[in-house]
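Please read through the structure below; I'll follow up with questions.
All protein chains of the complex are present and in place, except for one that has been dropped.
Each chain gets a letter, A and B, in the order it is written, and its residues are counted from 1.
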Amino acid sequence: MPIWGRSILLDLENISAHYGDVQALENVSLRIKEGQIVSIVGSNGAGKSTTLNTISGVIQSSSGTIEFLGKRIENLPPHRIVELGIVQIPEARLLFPYMTVLENLELGAFNPQARKGTGENLEAVFRLFPVLEDRKNQLAGTLSGGEQQMLAIARGLMARPKLLMLDEPSLGLAPLLVKQVFETVKEINAQGITVLLVEQNVFHSLSIADEAYVLENGRVVLGGQGKEILSNPQVKEAYLGI
Amino acid sequence: MEMSSNSRKTSRNPFHPQVYVPLALVVFLFILPILPRNPFYEDLILMIFFWGTLAAAWNLVGGFAGQISLGHTAFFGIGAYTSTLLWLKFGLSPWFGMFAGAGLAILVAIGIGVPCFRLRSHFFALATIAFGEVLRHVASYWRGLTQGGVGLLIPFKPEIGNFMFRSKIPYAYIALGLMLLIILVSYIIRNSRFGFYLISLREDQDAAETLGVNTSRCKLVALIISVFFTAVAGTFYAQYLLFIDPDTVFSLPLSIELALLTIIGGLGTVIGPVIGAFILIPLDVLLRGYLGGISAGLNFIVYGIVLVVAVIYFPRGIAGWLRSWYEPFLRRLPGSGQSGGGEGAFTSPALTSEASDPKDANPGVDEGKSPLFRVQSLSKRFGGLAAVRDISFEIKKGEILGLIGPNGAGKTTIFNLITGFFPPDSGRIEFKGEEITGLRPPHKVCIKYIGRTFQLVKPFSNMTVMENVMVGAFSRVRRASEAKEEAMRVLDFIGLSMYRDSLASSLTIADRKRLELGKALATKPELLLLDEVVAGLNPRETEEIIEIIKAISRQGITLFIIEHVMKAIMTLSHRIIVLHHGEKIAEGIPAEISRDRKVIDAYLGEEYLA
Partner (left out) sequence: MSTAVLQLIINGLLLGGIYALISIGLTLIFGVVEIINFAHGEFLMLSMYASYWLFQLYGVDPYVSLFVVIPAFFAIGWAVQRIIIQPIIHAPPLNQIFATVGMSLVLQNAALFFWKADYRTVRTAYSTVSFSGLMISTPRLVAFVFALAIIAALLIFLKRTYTGKAIRALAQEKRAAMLMGIDIYRMYKIAFGIGIACVGAAGAILIPIYYAFPTVGAMFVLIAFVVVILGGYNSLVGALIGGLIIGMVEAFSGFFLSPHLKEAVYFVIFILILLLRPAGLFGRA
């Protein structure tokens, strides 16, 4: 599939950021084109989540620029960034545990644009995850791990994202469910949503990615097509030290 | 700046500014009450001493230990009422009644402190407010004993034995004596093991526990000392005014005022509360003079505004600002000599010399029959989730055992189960042949010679690097000088001695990781648990930390290491165990682990090699 013809959706130029004490980004630059799946891989503490949180506006970058559809967004608060169509599905899901599945989904559609289409959005996510419809009146905290991850993704989709960012969606899931999650990501992408994926599961995330970046100590050390990177020995080294 | 030997020298030399300046201040305080003979002025000076005493007592709990009490008025009231009632009903001299009141207040404080110290900060403050208010109501309604809201009038019979004097001067000197005593007590505490413990638990309770600090006992002891002085001040107040009633001696604003003086003066410092009293009490008297005539309460409006503005904009108080001015001032005075600086900047880590040593310094792994540490069938569930499932392993003396696994595999949970942060549901933990399963809280585990570090480093931010390490050293020694020596040794070893007088909060990430190691090492562990010490460091910093860890191992300390950076754990570990979904999926030497199919699947996703 030719990717050079597509327009750039998100453009990070030399972003540096400090996150609490430990994690930081140093001059991270990456580009996401419309319709792509882009993966960021790297070991713990490499700065993957920090990258997502900086894009989401949860962490203020200390230097560099972020452009989304040609508009500078690095100084916007998180809720404005969601309104523009950048939605993050956080690590560990962070559902609203004492609210029903339906309420969780409704809150996904909190921004005014998405709220207008709540009804049809709801239908769409129920088509993608039929099990959620069966459980719509159950408290989110009582769902199984796999169902919670589905709900987290569905909640993010309710915001009608142009760019969906997933932080470790396979974390803590059994192998069978891991496969399912990646199938879902592909399906979402096929519907025209651009995906930025942060994963520890290198194999799966690189094999579905159009492009990928390897992060080490807050810096991009490798970038290229997903399959290329998958066969690059440097990746294996970064993870297994061999 | 000064070393222990250095400070001992200066303390003997009366011509050193560090000695004669404080001495001059004390002499000045002694002549202060008799400068002009005028009752208004005498009353003002006396009130400064009195409030200084109370604020300094509050500071022990609110400042040093960081437990915000808004119920200190209760102890003040108990002191005042006890001595007064004993005097009125039984003719017991207030000099003795004072101690009876303090004793009763301490008993009540223990009864209140034990349940309330478990509360988080906001709720502790809330509970203490409620407690103070309740005592006020009880005192108001227990008319048979206290005459309720009418209050108690003490007939004026001036005599030393009755704790009553015609002139204000004796009162002023008693208040001064109390104030100097509490300053002295605060000073001794601040420079003792107990003081280090209080400040460390204020900065980070979990980290303090891990270094062997019995945090609940420390808080209680601080409360007891604080309550003693507060109750004694209550008796003083009753004897000076010769009238007490519930609405004054049990009033909530009194508690708030103590906090205000301390915050303005400098929370958690030895003389901050007294400085606060010297500034605010004259202001208060002026306000009362000018405004109080117009209407009651106006001075409290000013107080409240000052308090709100202070906590929003200047939470550090005056003492912190004063200190930066005081030390250079001392250095400019005659007799100061060269009391510090220069030396110590080039301390090379002991480690480099040791690292160049051949391997003979390494005692090596003890292949003997019984392991140093053994875990059998350890399990822990959180809610429905099995965080750790039926884990068994052993660590031999001198070994480095690595623990790896993907995010959320349960690694840190195992550390928390071992070090007493929560008890396992089932299973058994043995150390040196002794069962330590479920030993809690963490300071008990530290005392058994098991140390740990935290993944997110927990420096005591407002203590210096040296003081941070001293907290750990105090788990084995009592005296500050010994702890200092040990801390110096450790700082040399980890290569931080040049930063020993910097605040921990000013260190870089890499140096905070070293400090984290240093604090744990100072507790002289035989088994040390390291949780991701190199995460987030660049390759050069990682190399340096790895060298330190190797040097620790060469000293014969057994290591159990969680690490995500594979290079680090593969080079360091003798053996590795791999955790996935709370279960042990592999165990072996590094070469085996990196080839293990299950491990590669767990980390990189199945089919990676396919």
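What we mean here is this: contacts are C-beta pairs under 8 Å (C-beta built on N, C-alpha and C of every residue); 3 or more make two chains touch, one makes a residue touch a chain.
From a predicted model like this one, the values you see are computed outputs, not experimental measurements.
S.K.: Looking at the whole complex, which visible chains does the left-out chain touch?
M.R.: Taken over the complete structure, the missing chain's partners among displayed chains are A, B.
S.K.: Given the contact definition stated above, which residue among A:Val101, A:Val125, A:Ala159 or A:Val185 touches the chain not shown here?
M.R.: Only one listed residue reaches the unshown chain, and that is A:Ala159.
S.K.: Which one touches the absent chain: B:Leu126, B:Ile279, B:Leu322 or B:Val477?
M.R.: Only one of B:Leu126, B:Ile279, B:Leu322 or B:Val477 touches the chain omitted from view, namely B:Leu126.
S.K.: Can you tell me which of B:Leu35, B:Leu286, B:Ile305 or B:Leu456 touches the chain that was removed from the display?
M.R.: B:Ile305
S.K.: Would you write out the residues of subunit A that touch the absent chain, in ascending order?
M.R.: Output for subunit A: 56, 58, 77-79, 82-83, 87-90, 94-99, 103, 106-108, 110-111, 114-115, 155, 159.
S.K.: Which subunit B residues touch the hidden chain?
M.R.: Touching the missing chain: residues 62, 66, 68, 70, 112, 115-116, 118-123, 125-127, 129-131, 133-134, 137-138, 140-141, 252-253, 256, 259-260, 263, 267, 295-298, 300-301, 303-308, 310-312, 315.
Everything that follows uses one rule, which is that only the chains that are shown with their structure count from here on.
S.K.: Which residues of subunit B touch subunit A in the complex?
M.R.: These residues of subunit B touch subunit A: 406-408, 456-457, 509, 512, 532, 535-539, 564-571, 581, 594, 600-601, 603-608.
S.K.: Residues of subunit A touching subunit B in their complex?
M.R.: 20-24, 43-45, 92, 168, 171-172, 174-175, 178, 200-205, 217-218, 236-242
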